[in-house]
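Have a look at the structure that comes next, please.
All protein chains but one are shown at their positions in the complex.
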Amino acid sequence: MEQKLSAADEKIISDLLPKKFNRQGYVWIGILLAICAVGVFAYYRQIRYGLVVTGLRDYALWGLYISNFVYFVAVSLVGSLIAAVLRLSGVKWATPITRISEIIAFAAIVFAGISIMLDMGRPDRFYNLFIYGRLQSPIIWDVLVIVTYLCFSFILIYIPLLPDIRLMLNHPEKNPKFLNKIYSFFGEFWHGTEEQKAIRNKAVGVLTIGIVPAAFCIISVDAWLFATTYRPGWDATSSEAYFISGAFLVGCGSVVVAMYVFRKYYGLEKYLTDSHFDKMGKILALLAVLYVYFNITEYMIPFFKLKNSEEAYLNSLLLGHFAPVFWFAILIGMIIPICILVFKKGRTPLPMFITGIMVVIGAWIKRYLIVPPTLLHPFLPMHNVPKNYTTYVPTWEEWAISMATIAGTLLIVTLFTRIFPIIPINELIEERHEKDNQ
Amino acid sequence: METNNTSRKEFLTSLVASGLALAGCSTKKNPFQPAGAGAPAASGEKVKLLSVDGDIIEVDRAYLKPIPEMPFVSNLEERKGIPGKKFVMVIDLARCKNLKKCEIVCNKMHHLHSGVSWLKIYPMQAGEHTAPYWQPTTCMHCDHPPCVKVCPVDATFKRQDGIVLIDANRCVGCRFCMAACPYSIRVFNWENPDIPEELCEQEYSCETSIPQKKGTVGKCDFCPDLIRKSELPHCVTACPNGTFYFGDLNEDVVTNGAETFRFSDLIRDKAGYQLMEDLGTHPSVYFLPPVNRNFSFENGLENE
Partner (left out) sequence: MKKIINKINFAALLLLAGTGSVLAQEAKKSPLSVSVGYHLVNNQAQFVVATLKTKVERRFMPAEDVEVKFYLDKDSASGGVFLGKGKSNTRGRVSMAIAPTAQNAWKASADHKIVAMTAKTDKYNETSTEGSVIKTRVTLDTAEEKGVKMTFEEWKGDKWSPVPGVEFKLGIKRLLSDLNISETETYVTDSLGQVAGTFKREKLPGDEHSNIVLVAKFDDNDTWGSLRFEKTVPWGVVTKKEGGAIGRELWGGRFHSPWWLIAFTYSIIIGVWGTVFYLIYMILKIRTIGKSISKKK
């Protein structure tokens, strides 16, 4: 770094440089790896015997995997929310949480892509999507936007990371050898000259603007996977807005959870302050209210009309078979969080952590409720089919594979914190200097 | 000539035989020449052919005539369809008593996995006080097929003769087409279909839809392999009550094997309709309302 570093800066750097995992950390990674291993075994069974090992059948033809896919896509939207929307609106306090949200977004989008592959009956023909790809199909749009968004997410992490990699390279003796190789490959060339900084700032500007339409594309295409069909509950025109608001909510919830965990584990109380939680709490509450609003339009207006084709679906969702799960999701995903977050005490770290977990779980259930209930209410009656065709109960293989994808996401985030600083050090220092200058 | 399940070699030889048969008495210019007037004059040019016995025989070129049946339909031709045709089906709901012969024959002839049916007979009742009826439901072979719209790899496609088929060699098993189909007629091969080994080894054909493959989608195909042989689909011939009519819209005629009607007359006189036409799928299958029924609804309950 060309500018002089004060003692306070050095303190920040030594606080925030990645640290070796302690025992807890290794146990955590061990658990995640074990879940992944079980998932891989379950997937081996799925490849060998076919999708028959899942609870999916001709009516409930999509299930956990697609719910997971929708969930991951929703979570991935948070990268653009925190990094782009807040940055564009000139919010400065969010700097310490940008990288947390970016890496969550990146990990989620990776596993969104994987989830789609897990659902395929013939993953061995995945290449067909590229050699026979058909522009009319929303699946191809999906492939396009996932690849695009993956690139964007990678660049969004990478460019702000450049100065921090230089910091890591300044103390090579502290790092394992192979990490130094990674650092020098990715960041050797960064010297923090004015010219480089100018280009970098410009790139960040382009990126924050460019990622917003990309993010809206991915969530819209996600919504269109359903909205392009005739099925009751999917056949809607405003589903994109519903999906976007839900995605912002769950993304925000997951960032809050991650903030709390990192703060605890790495002792980052000075950087992820109570004020951060308070502000995130306000955003979360706002998003929850917005999501409640979209839920009302999504369910209440069709229920008001109660079209013939939608009657059975809505009845089972709101009053029948799926009602307990549905209302549970509404309660813990929106209503209770709002009730907690309106109080100032509710926006302190621990209640926020609990709220975040509730939001994340509620959002997952909501994604699940998008898929099977609709498919189990087709236009023509379910007649003369084996009994297990008329319901959907995920098998252990499905759960194992789904859990493995979630564990995989967490693993990416965890390993990232070992390799790179989870809080952008350079930006923090620069902001401090700016403040001092003023 | 019409043997099923024989090897391709046998099939070809039998075709050669039919070619020879046609050669026996044909002059292109005047097809109404009395029989017994003999074979056309030999041209002197000999062609080698494989006889039914497997012997190589020499035949005069003048005896040969192009045959309407194609010996082998390539994937490209299967995707194009039969030129100049537009196939339609008419299902007379007044005649169905849920005998399920159609379903049984269809399952057998397409070697479907046990428990899987492409053709289903639904007990339908529009409202609480309206009369129930049996509705045999095949693929609608929509002219604006929602399933084809969403297929990412062209594995399911619409042909120029109106038929929607599946290429199981290309299907990636995403099941989006199943979700898109409002008629829920598509089925998935969740596991390896239990079919004879020699069938499994056979090269898949989009027109026969045999053999079904694990991890791909299957559905009613309107039996284009039979149509190419000028035969009716299996379900049509299997129904003892003549519920199904099949034909070419461009010829304006449909038949159930025993009876033949003008399509336009039948639809006009019996007020034919399409299933969920309000969705804009433009189905190729038409239904005749269950009026003046041959059987009561309860008759069909025995077969449930």
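Odds and ends about this structure:
Note that the chains are named A and B in the order they appear, and that numbering of residues resets to 1 at the start of each chain.
FYI, a residue touches a chain if its C-beta (ideal position, glycine included) is under 8 Å from a C-beta of that chain, and two chains touch if they have at least 3 such contacts.
All values reported here derive from a predicted model rather than from experimental measurement.
Checked against the hidden chain, the listed residues A:49, A:158, A:327 or A:389 yield one contact partner: A:158. Only one of the listed residues, A:43, A:190 or A:368, touches the absent chain: A:190. The residue from B:78, B:92, B:207 or B:248 that touches the chain not shown here is B:248.
Contact with the chain that does not appear here is found for just one residue of A:200, A:279 or A:383, A:200. Although one chain is not drawn, the whole complex shows that of B:91, B:109, B:140 or B:288 it is B:109 that touches it. Touching residues on subunit A toward the chain that is not drawn are 132-136, 141, 144, 148, 151-152, 155, 158-159, 162, 188-191, 193, 195-196, 199-200, 202-203, 206-207, 210, 213-214, 217. Residues 1-6, 10, 14, 17-18, 20-26, 31-36, 38-39, 51-53, 57, 59-60, 63, 79, 81, 84-86, 109, 144-145, 148-149, 153-154, 157-158, 160-162, 227, 230-232, 246-253, 255, 257, 260-262 are the ones on subunit B that touch the missing chain.
Note that only the chains that are shown with their structure count from here on.
Centre-to-centre spacing of subunit A and subunit B amounts to 48 Å, using the average Cα coordinate of each chain.
Residue ranges of subunit B in contact with subunit A, taken from their complex: 115, 117, 120-124, 137, 146, 149-155, 170-176, 178-180, 182-184, 186-192, 214-217, 276, 279, 304. By the touch criterion stated above, subunit A contacts subunit B in their complex at residues 49-52, 56-59, 61-62, 116, 119-123, 125-126, 128-129, 132-134, 136-140, 143, 225, 228-231, 375, 378-381, 383-384, 386.
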